[in-house]
Each structure stands twice: as C-alpha cells, then as structure tokens.
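Below: one structure, written as structure tokens.
All protein chains but one are shown at their positions in the complex.
To keep things simple, chains are lettered A, B and C as they appear, and every chain counts its residues starting from 1.
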Amino acid sequence: MIDKFVTNMADAMSGIADGATVLVGGFGQVGQPNALIEALIEHGAKDLTVVANNAGTGRAGLARLMELGRVRRIVCSFPRSTGSVVFEELYAAGKIELEIVPQGTLAERMRAAGAGVRAFYTPTAVGTKLAEGKEVREIGGTNCVLETALHGDVALVECWTADRWGNLVFRSSGRNFNPVMAMAGKLTIVQTQHVAELGELDPEVIVTPGIFVNRVIHVPYGDPPL
Amino acid sequence: MIDKFVTNMADAMSGIADGATVLVGGFGQVGQPNALIEALIEHGAKDLTVVANNAGTGRAGLARLMELGRVRRIVCSFPRSTGSVVFEELYAAGKIELEIVPQGTLAERMRAAGAGVRAFYTPTAVGTKLAEGKEVREIGGTNCVLETALHGDVALVECWTADRWGNLVFRSSGRNFNPVMAMAGKLTIVQTQHVAELGELDPEVIVTPGIFVNRVIHVPYGDPPL
Amino acid sequence: MSDAVKNSAWSRAEMAAKVAAAIPEGWYVNLGIGIPTLVADFVPATREVVIHSENGLLGMGPAPAKDAIDPWLINAGKQHVTLRTGGSYMHHADSFAMIRGGHIDLCVLGAFEVASNGDIANWATSVNDTAPAVGGAMDLAVGAKRLWVVMEHTTKDGRPRLVDQCQYPLTALAAVDRIYTNLAVLDVVESGFVVREIIDGVSFDELQARTGARLSQ
Partner (left out) sequence: MSDAVKNSAWSRAEMAAKVAAAIPEGWYVNLGIGIPTLVADFVPATREVVIHSENGLLGMGPAPAKDAIDPWLINAGKQHVTLRTGGSYMHHADSFAMIRGGHIDLCVLGAFEVASNGDIANWATSVNDTAPAVGGAMDLAVGAKRLWVVMEHTTKDGRPRLVDQCQYPLTALAAVDRIYTNLAVLDVVESGFVVREIIDGVSFDELQARTGARLSQ
C-alpha cells in the first residue's frame, strides 16, 4: 500500500543535506509551509539555497532560518518587503547572497524543471539589470533572455487536503507557488491541513497528483494570520 | 455583461481566414470538437495548417476537411493510424505537407505559445530524424533540441461544461489537448456539452479560465462512439 | 506649483477614475500596487471587467467587509480581497502564463519614470540599490497587451518623470502605451509623447515645462 504520510517531523525532514536547494511555497502569509520551515530549522541543515517569493519577514520562519546563518543564498522576486529585517541586516553585512528573478520567470523556471524543459527563451527582463550576463537572442522578431530550469533538492509545500497517495488540493490563494514547487522538487514534502481517504478527492479536481509528492505530514495549523 | 456564447455556427466560425493555423483538440474519439470541425468545413476556409494529435480517420471530420483539399499542412504526432485513409492518399499523392512532432513536444510547444515562452530546449528527439535541421545544444550535460512555440490562429476545443465567461471543465480523458490548445489559440472557439450559470463552476476546479476562451457554442452531442 | 496646477491637479482617486472610465467591458486587467489598485473601485459594478492578480486569482473582487475576511484570499499586494462570481484560482505558473502569454488586455502600473520611447522604470529606487524587489513588474510590463502607467507628473521636488531617457534601472523596454499623471493623459506613439488631455487651467506649454521630453499635441 502506498502511504506517503509520515507522523513526525524528523521523518519528514530525513535526508535533507547541507548545501541543498530548498523551494519554499507560499505567497505572503498564505500557503506557507510554516511547520515544515520550523522543522527544517530543527533539522539543522545548513549552507542552504532557499527559493521563495519573499526573503522572510519578522524574525520567525524563513527569517529565523536566515538569522541562524543557515542560508547561504536566496533566490526570490521580492527580497525587500515590509518586515524583511533579517534579510536586510544579513545582506548589508554581506552574509547572504541574493539572486533576484522576475516573479513569472521564477515560476516558469521551476515549472520548466518539473516538466523537463532544460532552458527557455523569454522576453521578460530583456534590457534590464536582471538580464545582465545572460544570453539574449532574437526569436520571431522579439529579443529574449535564456533562462534555465530551477530544480529543488527539496520542496516544502503547504496544502489544504491530501490523501495517502500524495494527491493534493489547495485553498484559494494558498495555491500560489505550491503546485509548481511540488513539480520541481526532487524530494517534495507537504504539510496538509486535512487528510482525505483515498478516493475522496475527485479525480477531476486534484491539482497536484501524487507523482509529484514524496512525503505528507498532517499539520492542522489553522488559518494564516489576518 | 460578458457573454461568450454564440448561438449559431456561422458566428462561431466568423473571421477564420484562409491560411490560418487551426489547433484541433481531442485524442482518439474523445474530446474532439466534431461539430466545430463540421462547421469549419461549412465555413470554407482553405489553405489551412491543422495541428492535431492524429491526421483524421475515416472520411468524416478532419479527414473530410483534408479530402476537400482545404488542408495544406498537418502537424501531428501520429499521422498513420487505423483508418487514416484520406491522409494516406493525400500524402502519397504529395498533396499534403506533414510535420511529425513527438507528442510531448507538441503539447509543450503549444503550452509555450500560451505561456509566452518563445522557444525551449528539450532532450526529446535528440539524435533522431525528428531533430534533423534543428539546433542542438548541451545544457547541464544533456544534449537538447531547440523547439519553438506553436501558436494557433484558431483553436477548436470541446468541453463538458462552460459558463458565459468561458470558464471550462472537461470530462475524464476528454481533457487531453483541449486546455493546452485553448491557451495557444489567438481565437479559441469552444463547443460545450453543458451550460452552467456563472458561479456554478467552483473556482477551485475550473480547468480553463475564461481568459483563454473567445466563443462558446452549446452542442450537447452526447458521448463519443464506443 | 502654480496656483492653476494646485487647484485643478487630479487627485489619486481622480486619476484612478480616469483609468477606470477607459476600460471597456470584458477586458482582463491586472492592477499594480498603489494608485492602480484603486482603479477597481471606479469600475461600475454593472460593467464586467475581470481583474487578475498574479498570485493566482482571476476575477478578483473588492475588499471584504471587516467581519467577512477570508484569511486565505489575498491579492498580489497581500491585501484581503474577494473573488467575484465567475472567478477562478490557479497556481503561479498558470497565472503568469496569462500575463506572459499575452492574455491580459491591460496592465496598469505605477512608475518612477517613463521615457518617450515607452521605456519604464518602476522597480529599483536607485541605480545603487542592489536588492530591489521586482515582483511581477517585468513580466507584466512585457507580457500584457497594453501597459498604462499612473504616476505623478513630477517628483516631489519638481523633477520630471516623463523623460527622454530613464535614469532609474529599467523594468522593460518600449512597453508603455499610455500615461495618466496628476496633470495630463498622454499616449506613447512612434514619435514620443502625445498629450490627450490636460487638467483645467494649465496650458500645453506649462505642461511641456514640467516634462523632460518633447510633447506633441
């Protein structure tokens, strides 16, 4: 019987190595795998590359992971936002590397990784600082930048309901990067609010089929903060 | 009020020009927009490029369109199948051009068109006849072929239920190429089995949001043949 | 500022209302942070305009009443919003496919500067800022069918924001189609900025004096 559920965070985090690239789902406070991030802090892996839309806020979660010196590099579209104090400090002190990627290119690079596209040409960012050093090529009359697939060694994902095959559905804007990162992670770990029996999720409405999921842990943590 | 429904096939086909590239959904007999294909025959546009997984079977539908000499070129993954008699005749007589594309590359090229990716590198077909004349490049240790986005001037799509905004859901394996072609078509025309009131389709389960759809016509034609 | 400008300059709400008035029924529209967000409030409820938010909403509705907030439903600016009847949710790659694939009829963004060739600078506040937040601005500026900018005509200390060449880091090249400022509405065409409307009591020459590139009428 396929059963991707694990019952404790040590099992959920098992095998995450130092130096790993970790994709972290969520947009704003919604759909963030907070319990998994806490578990990653506990787990101890260091020298990480974190891929997320933001560079953390406040001093908990991702910000805490950074503050502990465990993140060597962050890849994101929106590093500087309200409350990104830890990132600001580390960045000013030269203690963290930053790669800024346009949000759509970030999503598309991970989707490419998940879909076996090795690289692609996009007009986004042509002629800007974010295209510096990248190959530019005219395709059908439009200048495009060459962008490469962005894989994760690990993806941390939050969802609304999961079953034991790892089929996932999401809630509202909690979907965001989560399904894309699930595809792009070699080891995809999911925290779910609710557990469904196999077959309870309608095959027509499953957003992330279990093939993209390795482990699921039930964390009914409730709503994002208002 | 947005209302993408049209009530007759002449309105549905309006503006399809000679020389157009027409994407035709369906896989096997399932999810094929048969009524729209018939209407395209009636409409009269010629010198068409048709993109579909198969090159038609029997003497109706796509095969009929070809037999009438209206298709200059077909792009597909599976030209020669049981009953593809019309294609075979035309091809043997040099009366139709053929571009064979691996099925996954075909889907990905249309997805690229819909998603603004202008071209991409894939390892599929490297070292085969289907990569002849195409750029090959090593990316991360893997040889890849450069494939370009495949746009449609028109996409003909079949779905299970549609609402007046053009939101679509599909039935079972009737989904196949339809949502991908809906994204890739400049003018996407849909035949739907059922009509839903706006709001009846759960926002969590809409497969093709209305942004990808231009016109919908209600054709409750029933089940594909067994 | 001259008295005429002071008296008749359009407020943020007036600018947003002007943009809203120009959006026809049926358009798919993405609204950036700031004044662009206000545009939605000025589209009459009877006119169906479908608002896209890049974090995976199509058919975004207005802010909810305080006691009806859904904590799971936010927009790209992280504000609590609603979903209209007919709206749908999608993941980030599908959401940006809508933007990058040319399916959004109109994107409205704020900006620091717009050049007469349509270049836009709206993401980095100085060339020395090494960690600016780009978000979806570059995708939107390049991908949407039309890009309209809403911004003050000049900086607080009076420097023009409509210029021959942007000084701030660029967001996209030759992307802007129209600009709504507090003083005027301008289109960007082959030859540069064309003035479509000026606030009451201000002449073309007065507007030109506040602009860093040649205007035509």
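Here is the rule we go by: a residue touches a chain if its C-beta (ideal position, glycine included) is under 8 Å from a C-beta of that chain, and two chains touch if they have at least 3 such contacts.
Remember, predicted model here, so these are calculated numbers, not experimental data.
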| item | value |
| --- | --- |
| Displayed partners of the chain not shown (whole complex) | A, B |
| Options A:Ile2, A:Ala93 or A:Leu226, residue touching the unrepresented chain | A:Ile2 |
| Hidden-chain contact residue, picked from the options A:Ala17, A:Leu68 or A:Leu198 | A:Leu198 |
| Residue in contact with the excluded chain [from B:Ala107, B:Leu146, B:Ala162 or B:Leu187] | B:Ala107 |
| Missing-partner contacts on subunit B, residue numbers | 27-31, 77-81, 87-88, 91, 98, 100-105, 107-108, 110-111, 122-130, 170-180, 207, 223-226 |
| On subunit A, residues whose C-beta touches the chain left out of the figure | 1-2, 111, 113-117, 163-165, 167, 183, 198-199, 201, 203-204, 206, 209-212 |
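As a working rule, only the chains that are shown with their structure count from here on.
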| item | value |
| --- | --- |
| Shared interface partners, meaning chains that touch subunit B and subunit C | A |
| Of all other chains, the one whose Cα centre sits farthest from subunit C | B |
| Whole-Å gap between the CA centroids of subunit B and subunit C | 35 |
| Computed distance of Cα centres, subunit C from subunit A, in Å | 29 |
| Inter-chain centre distance, subunit A versus subunit B - centres from mean C-alpha coordinates, in Å | 33 |
| Of all residues in subunit A, the ones touching two or more other chains | 108, 122-124, 170-172 |
| Junction residues of subunit C, two or more chains touched | 83, 89-90, 93, 96, 99-100, 143 |
